[in-house]
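The complex is shown incomplete by one protein chain, all other protein chains being positioned as in the whole.
Up next is subunit A:
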Amino acid sequence: MAKTSAEYDYSIARLFIIAMITFGVIGMLIGVVLAFQLAFPKLNYILGEYSIFGRLRPVHTNGVIYGFTLGGIWASWYYFGQRVLKITYHDYPFLKVVGYLHFWIWILTLILGVVSLLGGITQSKEYAELAWPLDILVVVVWVLWGISMFGSMGVRRENTIYVSLWYYIATYVGIAVLYIFNNLSIPTYLVAHTGSLWHSISMYAGSNDALVQWWWGHNAVAFVFTSGVIGTIYYFLPKESGQPIFSYKLTLFSFWSLMFVYIWAGGHHLIYSTVPDWVQTLSSVFSVILIIPSWGTAINMLLTLRGQWHQLKESPLIKFLVLASTFYMLSTLEGSIQAIRSVNALAHFTDWIIGHVHDGVLGWVGFTLIAAVYHMVPRVFKREIYSAKLMDVQFWLMTLGIVLYFSSMWIAGITQGMMWRDVDQYGNLVYQFVDTVRVLIPYYVIRGFGGTLYLVGFFIFLYNVLMTIQKGRVLEKEPAYATPMGMQ
């Protein structure tokens, strides 16, 4: 017998929604500051040594990945996990306690992470900067999520595991393995009994460390930004649009091929480095193959709306989800192109890569999670969305912001790459390094402006959610599909 909506327990989802928006504001605000610091170096000193680019940048990446994105994925889990497994936390106080612990230890880890990174305590491996004691906390958070997820599956009343949860299982296991192996290190205090307690050195040296780091670094993208977010959109797009997913076979195919292919691609960060050529080539080839499962998923999303394209006009929420799928296609195509050796020779170390990451995270990750929150908020707070018009304004500001961001970074990156390699007729370098820096300043300003538009859109999102919670029309009954929206 289907359970009525009133019986689902949304208390944990609510906490994650609020925290996710908060970390989104913090992470993106820092991102805008970083963008302008490159054009106006004086901005490095707004908070003394603590606001210099090198200290702030990991706070931005960690805040957005582990605060905003994981927060959004977990908000979604604590919302739809009960629904697709047909359970409620009211019946399972243990799962509820685990959920609360999961949330609060995650918050504690994030706060300690921000403070320690600002203080210069870092392992310097990208997206794995946290010091070893915090890594242990991260593992605790992860174990708690595992207990929540597999525990819920253990008591489920629905026989089949919904496709979103396939992707969440992949995120869970993938990140666990990669994070632990990449962070294996020896705390130096335990060996030498002197110096800082926070300090540790990696188990791997040099080229091996690089290989393990990018096996992790690229696949953090694979299992947080890709599989975690695909899992999310696979719940919210069919639910919001009222349409079944286009093809079950395509879903199966794109899931298993993504899981098999993605990990091979990590080595494309190391093309022309000192890791062996055969690893570089293999990574490059698999990066190109990766387009197949990626586009398989995106096409499956877009075709879910076949015959329903009028919904794009009627609902800003659908617009976010459709553009997210489109940005996913753009970003994965671009990634495959950048992994081709000759292109990589030009693109690596330039802003083109930054552009690629951001059309993915701003367009695909950001838009999917924003849509997920817009779908969840009316249901968990039982109120109609305050303003559809504001959603629309937010959508267009953000979209314009993304376009300015990636186009300026494409031009900047390719310009810089070309200038670095430019030689005159005698084979001498044409440009000094600093010449290539100066030429990028206008693009940095455009990028900063694009980022600002996105951030303004995010503040509108925050405002709209807060107003929904406070002033939205109260909903008597939970809407089954399309989310009700006020028109002002």
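Of note:
To be clear about the criterion, contacts are C-beta pairs under 8 Å (C-beta built on N, C-alpha and C of every residue); 3 or more make two chains touch, one makes a residue touch a chain; residues count from 1.
The definition used in the following text is that contacts and distances are computed from a predicted model.
Chosen from "Lactate utilization protein C", "Cbb3-type cytochrome c oxidase subunit II FixO", "Nitrite reductase (NAD(P)H), small subunit" or "Pimeloyl-CoA dehydrogenase large subunit", the protein name that UniProt gives for the omitted chain reads "Cbb3-type cytochrome c oxidase subunit II FixO". When the full complex is taken into account, the listed residue touching the unshown chain is A:267, out of A:81, A:267, A:316 or A:335.
Of the candidate positions A:105, A:153 or A:180, contact with the hidden chain is made by A:153. For the options A:47, A:97 or A:345, the residue in contact with the chain missing from this view is A:345.
The residue touching the chain not shown here, chosen from A:29, A:354, A:403 or A:466, is A:354.
Note that of A:49, A:314 or A:478, the residue touching the chain absent from this view is A:49.
In the complete complex, the hidden chain is touched by one of A:177, A:292 or A:456, namely A:177.
Although one chain is hidden here, its contacts on subunit A can still be listed: residues 37-39, 41, 44-45, 48-49, 52-55, 57-58, 120-126, 150, 153-154, 159-161, 165-166, 169-170, 173-174, 177, 186, 188-189, 191-196, 199, 201-213, 215, 252, 256, 259-260, 263-264, 266-267, 269, 272-276, 279, 282-283, 286, 345, 348-351, 353-354, 420-423, 427-429, 433-435, 437-438, 441.
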